[in-house]
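Encoded as structure tokens, here's the structure I'll be asking about.
The other protein chains are all here in position, but one chain of the complex has been omitted.
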Amino acid sequence: MALRVGCAAPPGKALENKTGAWRVFKPVFEPEKCTKCGMCAMVCPEGCVHETEEGTFEPDLDYCKGCGICVEICPKKGIRMEKEEK
Amino acid sequence: MLEFMEGSHAVAEIVKRCRPQVIAAYPITPQTHIVEDLAQMVANCEIDAEYITVESEFSALSACLGASAAGSRVYSATTSQGLALMFEVCFNAAGMRQPIVMTIANRSLGAPLSIWNDQQDSISLRDSGWLQYYAEDNQEAADLHMIAYRVCEDHDILLPAFVCFDGFILTHTYEPVALPSQEEVDAYLPAFTPYQRLDAEAPLSMGMYATPEYYMEFRYEIDRAMHRSKQAFIKAGREFGEQFGRDYSALVEGYRLEDADTALVAMGSICGTVKDAIDEMREHGRKVGLLKIRTYRPFPAQEIADALKGVSTVAVLDKNISLGNGGAVGTEVKSALYGSGVAVYDYIIALGGRDVRKRDIAAVVDLAEKGKGDMFYGLRTEVL
Partner (left out) sequence: MAEVEEGCELFSAGHRACGGCGPALAARLLLKATGKNVILVASTGCMEVFSTPYPETAWGVPWIHSLFENAAAVASGIEASLKRQGRSEKVVCVCGDGATFDIGVLCISGAFERGHDITYICYDNEAYMNTGIQRSAATPYGASTTTSPAGACSLGNPHPKKDMPGILAAHGAPYVATASIAYPNDFVQKVERAINTPGPCYIQVHTPCCTGWGFESGETLAMAKLAIETGLWVNYEMVNGQVQKAKKVRRKPVEEYLAKQKRFRHLFKPARRDDVIANIQAVADANAERFSIDIKPKESSE
């Protein structure tokens, strides 16, 4: 790939960096408890929590770093952390 | 038609005709007349530009960088302490490949504080990735701005440029200058087409950081663009000659060099004095010539070697000093002539506005021919 003049780049490439590999713990979402408030998606620093077809939420484990912010924020305690099985 | 005018005014008039869209500059002697003239032109609606009255040179160049990245042709001017304050932005603007043209009204750098001329300021930025062009007189100073925009904005080059002319000696001196009309300048310099720009329709991240996997290659690309700019300059200089009758297709220019035994090498306004001195020495039968360096960056090493092939002695006049290692130009000329058998001597001269007369040039030639050099010339030993 030729270098882009001025150390510039178009969007998109960060997605090639799968930060999910950093994870030690992973969030496990329990859709039964979810009231669809959307807070978990709003506050995830990775922006990797997505709405499912049912309107509940799930993390994209390719990018989830396992920080636990979603767990803390969920008003229904519908997300818990589990040790990542490697 | 020749008009009699101040050097700064000639530069401002030409810059106006180059149609910069954003101007950001901060006043500093002896650059002030240029930016004052431009401010007045903007105030009079003679020029369709945003003039940003920045609070510092650091912001002046930073604003130019931003405006250039957003897709505008930009202009700034500074000198000395102002240029030193821009140091970090200079490297950055070149690395980000922004085709900014900036006039340098060459002045010494403190301490001690001095407003007078030498070329320490721009030469100290020789490694920054800016093209550096030096003018001998006000006509050349004005003309080089048009050429600089042509070269910088060439999509094969994309580098910023200093157009350097000596503070006071040229900036504040009245000389006859031929000013091309707006139509003529437009015919020579097309409207700015950015290579890439910040644009919500086509997002781009500019000025990202490079890991060791990429950094060297980016620097290599800048260096290659520098070298390519030689041909771009030659072409732009030749076409300038075709249109305006003043040819600038040479990176270095010889004066009575053909049969010379001793050659002086110099940049900027001192070349005028040197030429007069040479004419006098020639009348006394001395085979002396001058090689004027017009483009200090990229450094025309091969062109210098070719031009000085026939001489036995070279005296480089350095209006700067790389403290602890002699003059910057002398060092590079020595390296260009390495192995050629030519004796090269370096003279630190005219620092901080010290006057240089024809007899000083003759004295330097005497010293060189006696094998004495690599020294300060013209020190007032009585005050030491």
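Note that the chains are named A and B in the order they appear, and that numbering of residues resets to 1 at the start of each chain.
Criterion: a residue touches a chain if its C-beta (ideal position, glycine included) is under 8 Å from a C-beta of that chain, and two chains touch if they have at least 3 such contacts.
Predicted model only: the values in this text are computed from it and were never measured.
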Of B:E36, B:E50, B:E239 or B:E280, which one is in contact with the hidden chain?
B:E50
Sole contact to the chain not displayed, among B:S62, B:N106 or B:T171:
B:S62
Touch assignment to the omitted chain, from B:L113, B:A187, B:M208 or B:L379, lands on B:M208
Pick out the residues on chain B that sit against the missing chain.
21-22, 24, 48-50, 52-56, 58-60, 62-72, 74, 88-89, 92, 96, 198-200, 203-211, 214
Hidden partner chain, residues of chain A it touches:
1, 4, 7, 9-19, 22-23, 38, 41-48, 50-51, 60, 62-63, 65-69, 71-73, 81
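Basically, only the chains that are shown with their structure count from here on.
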Quick one: report the Å distance separating chain A from chain B, using the average Cα coordinate of each chain.
54
Within their complex, state which residues of chain B touch chain A.
95-98, 158, 195-196, 202-210, 214, 217-218, 221
Sites on chain A touched by chain B in the complex:
3, 5-11
